[in-house]
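Here the complex is missing one protein chain, while the rest keep their positions.
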Amino acid sequence: MARVVVDVMLKPEILDPQGQAVVAALARLGFDSITAVRQGKRFEVEVDGELTDARLDEVRQAAGTLLANPVIEDFDVRVESAV
Amino acid sequence: MARVVVDVMLKPEILDPQGQAVVAALARLGFDSITAVRQGKRFEVEVDGELTDARLDEVRQAAGTLLANPVIEDFDVRVESAV
Amino acid sequence: MSTRIGVVTFPGSLDDRDAARAVKLAGGEPVSLWHGDSGLKDVDAVVLPGGFSYGDYLRAGAIARFAPIMESIIAGARAGMPVLGICNGFQVLCESHLLPGALTRNAHLHFRNRAQSMIVESTETAWTSDFAAGQKIVIPIKNIDGRFVADDRTLDDIESHGQVVFRYTNGNPNGSMRDIAGVSNAAGNVVGMMPHPEHAVEELTGASVDGLGLFTSVLRKLVAA
Partner (left out) sequence: MTVPTADTVTNATATPQEVQPYEELGLKSDEYSQIREILGRRPTQTELAMYSVMWSEHCSYKSSKVHLRQFGEKAPKSDRMLVGMGENAGVVQVSDTLAITFKIESHNHPSYVEPYQGAATGVGGIVRDILTMGARPIAVMDSLRFGAADHPDTARVLPGVVAGVGGYGNCLGLPNIGGEVVFDPCYQGNPLVNALCVGVMPTDRIQLSAATGVGNLVVLLGAKTGRDGIGGVSVLASATFDDDGPARRPSVQVGDPFAEKLLIESCLELYDRKLVTGIQDLGGAGLTCATTETAAMGKSGMRVYLERVPLREPSMAPHEILASESQERMLAIVTPENLGEVLALADKWGVLATAIGEVTEGDRLVISWHGQTVVDVPPASLADEGPVYHRPYERPADLSIRQADPASVLPRPATGAELRSTLLKLLASPNLADKTWIVEQYDSYVQGNSVLFQPEDAGMIRLDEESNLGVAIATDANGRYCAMDPYVGAQLAYAEAYRNVTVTGARPIAVSDCLNFGSPEDPAVMWQFSEAVRGIADACQQLGTPVTGGNVSFYNQTGQTAIHPTPVVGVLGLMDDVTKRTRMGFTADGDRLVLLGT
């Protein structure tokens, strides 16, 4: 079993009302070194068996078809590694 | 200017209906090597000036106060690095 | 002199006028409170109304919890002032840690609007003394983040201390743990509920008039005090 992470973020030119609301709230709370926030989604995906190239490809495809809407979002697939 | 990423995920014991809906939809689409999905949030935070320890601490505090609700969520703060 | 009940307007509050109407129909004097102010205008109790404060961005109630008015409300609540959080107001009270638990996305992931049956489990709070214990009432629900969650210890704890105020019956509309629709703090002055009693105060427009009981309860208590 392996864990793959898919990060989905709105494309930079797409309005991100949530990020805007968050950064405004942070400013009110006095966190003023934070100048911008964009909010996206993080999916932790468990893949059965060994993480072959084919399986990783499947995750990529899943990301492009279902997890992200390529019209407004970009995504990034990566194999989880300890931080 | 620096970019810090804050990942917020529901605690493992909290039901994640969004993740469950995603995994069910993936199965219907034939992505059957994916056995589990959990959905969380990813924040891309821009910090003004150099990323000192104090500033990173500020982001950690912002994450604990506002970005995550510790009753139901865990969070992780990390400095963005090229993947 | 009539009893003054404050109704807070956050940016994105929607049911503030309706809460004020309910206070009035119950015989109280509604007083509007603005999120950006800190004074409570000498009100005797406060209602945090439903809506989507700050668009419910981030998490429902998470941003409103830090509004200037909340400092006074939190202090008042700790000192025993009656506070009722309805829907978004409930979410704000949980985010403020005045109430236990949290409200998360409905298990079916949809917004749900319907007339909902529930049981009054506790008549010991400032807001429910006009009901009979075990009374079945019908009140509309309308939310997408209404699923009450808490860890098992917290759930056992609030159940054993009578802090579960309302419980869904005839079907749980959102997957709330232990069918919980509303809870109170240990002292019973702070109550949060997902259903909307302010939308059950007139036969003409509401699902019932069962919601009036919350407002008459607190008015009776305040007059007696």
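Residue numbering begins at 1 within each chain, and the chains themselves are lettered A, B and C in the order written.
One rule holds in what follows: a residue touches a chain if its C-beta (ideal position, glycine included) is under 8 Å from a C-beta of that chain, and two chains touch if they have at least 3 such contacts.
Here the structure is a predicted model, which means the values were calculated and not measured.
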item: Contact list for the unshown chain, restricted to visible chains; value: A, C
item: Hidden-chain contact residue, picked from the options C:G28, C:G61, C:G85 or C:P140; value: C:P140
item: Absent-chain contact - pick from C:H97, C:R112 or C:R220; value: C:R112
item: On chain C, residues whose C-beta touches the chain left out of the figure; value: 11-12, 14-15, 17-18, 21, 50-52, 54-57, 110-114, 140, 142, 144, 196, 198-199, 201-202, 204-207
item: In chain A, positions touching the absent partner; value: 10-11, 13-15, 17, 21, 24, 69, 71-72
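The criterion applied here is as follows: only the chains that are shown with their structure count from here on.
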item: Separation of chain A from chain C, taking each centre as the mean of its C-alpha atoms, in whole Å; value: 34
item: CA centroid of chain B to CA centroid of chain C, Å; value: 30
item: Contacts with 2+ other chains: residues of chain C; value: 58, 63, 66
item: Residues within chain A bordering two or more other chains; value: 22, 25, 29, 39
item: Complex contact set, residues of chain A against chain B; value: 1, 7-9, 19, 22, 25-26, 29, 31, 33-49, 55, 58-59, 61-62, 65-67, 76, 78, 83
item: Parts of chain C lying in touch with chain A, wherever the complex brings them together; value: 54-55, 57-58, 63, 66
item: List of chain C residues in touch with chain B within their complex; value: 58-59, 62-63, 66, 94-95, 97, 101-102, 104-109, 149-151, 175
